[in-house]
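The complex is shown incomplete by one protein chain, all other protein chains being positioned as in the whole.
As written, the chains take the letters A and B, and residue 1 is the first residue of each chain.
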Amino acid sequence: MDIAADRIWTDFRTLRETTPLVLSLTNSVVREFTANAVLALGASPIMSDAFEEIAELVGIAGALNLNIGTPTPRSAEAMALAAATAKAKGIPIALDPVAVGATQMRRKLVDRLLSIATPTVIRGNQAEIAALAGLASVARGVDAVGNLDQAHAVVHQLAKQTGAIVVASGATDYVSDGNTVIAIENGHPLMARTTGSGCVATAVIAAFLTVSSHPFSAAISAMIVMDLAGELAADHSRTEGPGSFRVRFLDAFDKLEPELIEQRMKLNKL
Amino acid sequence: MDIAADRIWTDFRTLRETTPLVLSLTNSVVREFTANAVLALGASPIMSDAFEEIAELVGIAGALNLNIGTPTPRSAEAMALAAATAKAKGIPIALDPVAVGATQMRRKLVDRLLSIATPTVIRGNQAEIAALAGLASVARGVDAVGNLDQAHAVVHQLAKQTGAIVVASGATDYVSDGNTVIAIENGHPLMARTTGSGCVATAVIAAFLTVSSHPFSAAISAMIVMDLAGELAADHSRTEGPGSFRVRFLDAFDKLEPELIEQRMKLNKL
Partner (left out) sequence: MDIAADRIWTDFRTLRETTPLVLSLTNSVVREFTANAVLALGASPIMSDAFEEIAELVGIAGALNLNIGTPTPRSAEAMALAAATAKAKGIPIALDPVAVGATQMRRKLVDRLLSIATPTVIRGNQAEIAALAGLASVARGVDAVGNLDQAHAVVHQLAKQTGAIVVASGATDYVSDGNTVIAIENGHPLMARTTGSGCVATAVIAAFLTVSSHPFSAAISAMIVMDLAGELAADHSRTEGPGSFRVRFLDAFDKLEPELIEQRMKLNKL
């Protein structure tokens, strides 16, 4: 698999030209930030958690972003219907299993969604991916608790188990299709000090699923774009702090250039 | 109809002196940004979507902002009761029919609200206003898709149909009372790259409804204040991007001055 900077740039440019509609059923904490990030990226966000309208909305969407961060019985039904509709219509699904290890409700909801439709991509932090893979969970709440040993092996395993592309984001991001594992060494620690940066990554992956020829490369392109936006934002806000970083992160998508991607991307096949 | 800069300034100053309470039943994506914009404007925001308390809250509010952006069966009931209570108490209503063309649920909710009480003002993007007017909808999700031909005619028609003042915002904003159509050429393209700028405009209109002598002039004053805040924000963030723009937009209400309104406003009677 050859992921060159110019391919990432082509995906990104195509995304900006086609402004795909990304439908998010996401948690109530990060809706605004996610919508702004999708818009800043160059796609078009729409959000709902109403069972009554979700099938119609899936029908006009280019991709579906499912995030279980603040589950309710009603939103679970809406997510289930959205997943079934997306499967029937061939619309790609990105799934974010927020804090899946923390409660039975979250675990059951993810299991249900996985049984309805294999997501095109699953993205979580390393603790969430480990919990999903059935390993003893070290999740504590919604934040990652550092790099797991053998994170790449866990990502590989979950991709094989589910048939989805799996992304575990962290200081190093791992992306696997069940055969290959790619490690991405980009990004910045300030991303972990911003609520919703993981949720945004999953929405960005959903957007890229509408333009890339293959979901594996879509997930990689999306993570590179996220991480480099984070690096650019940190360049402009590192001495200021996490509030300024959030603002600069939304600014950064407009600053991405082919040369910058070429120079900065650190992608290794494990 | 004579809309002079000093009248807009007088409305804005009166708003800041009286800090009207603006009650919003709005979508879950833009609540924080809307509350901050209402507060930065100089009014006082309160939000709820609980049927159980909404009649009491309407009773203490100066104006009611109804936004259907993330409808649920429960919020629909709360909006219906809020509209009926506002009508009974003579409290002005601003209605934002977000993505009304996208789903049956949204269309039915707007039809129901219109049957309960004629809003004082309806504000949407041009696709939403066209969908409401019964034209073949070109809406796609929540974002406008460019200027419609004859947008001013659509605004005029919906105002005549409903008896509400109608605002279609876009690169050019059109405002009509069913007789006259006013075109406003202010604002900045970065406003369309910020989630919720339309929703905020409707909340700002609601705030101005508490101070202007006539809802037509309230809608115009509100759109001028919104657009000039957007222009000032763009002056300070244009080279940075949409994240910085959002921040500067909230800063900009404090920078408005009578001379600036006089010099910048571009308002034409069609």
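Quick notes on this one:
Following the convention adopted for this analysis, a residue touches a chain if its C-beta (ideal position, glycine included) is under 8 Å from a C-beta of that chain, and two chains touch if they have at least 3 such contacts.
Just so you know, these numbers come straight off a predicted model, no measurement behind them.
The chain omitted from view is touched by exactly one of A:45, A:97, A:124 or A:196, namely A:196. From the options B:14, B:36, B:118 or B:162, the residue with contact to the unseen chain in the full assembly is B:36. Of the candidate positions A:99, A:151, A:206 or A:228, contact with the hidden chain is made by A:99. Interface with the hidden chain, as seen from chain A, comprises residues 27-33, 69-73, 99, 102-106, 140-143, 193-196, 240-244, 246-247.
Think of the hidden chain as still there; on chain B it touches residues 21, 28, 31-32, 35-36, 39-40, 44-50, 52-53, 56-57, 60, 74, 246-255.
Note that only the chains that are shown with their structure count from here on.
Chain A and chain B have CA centres that are 33 Å apart.
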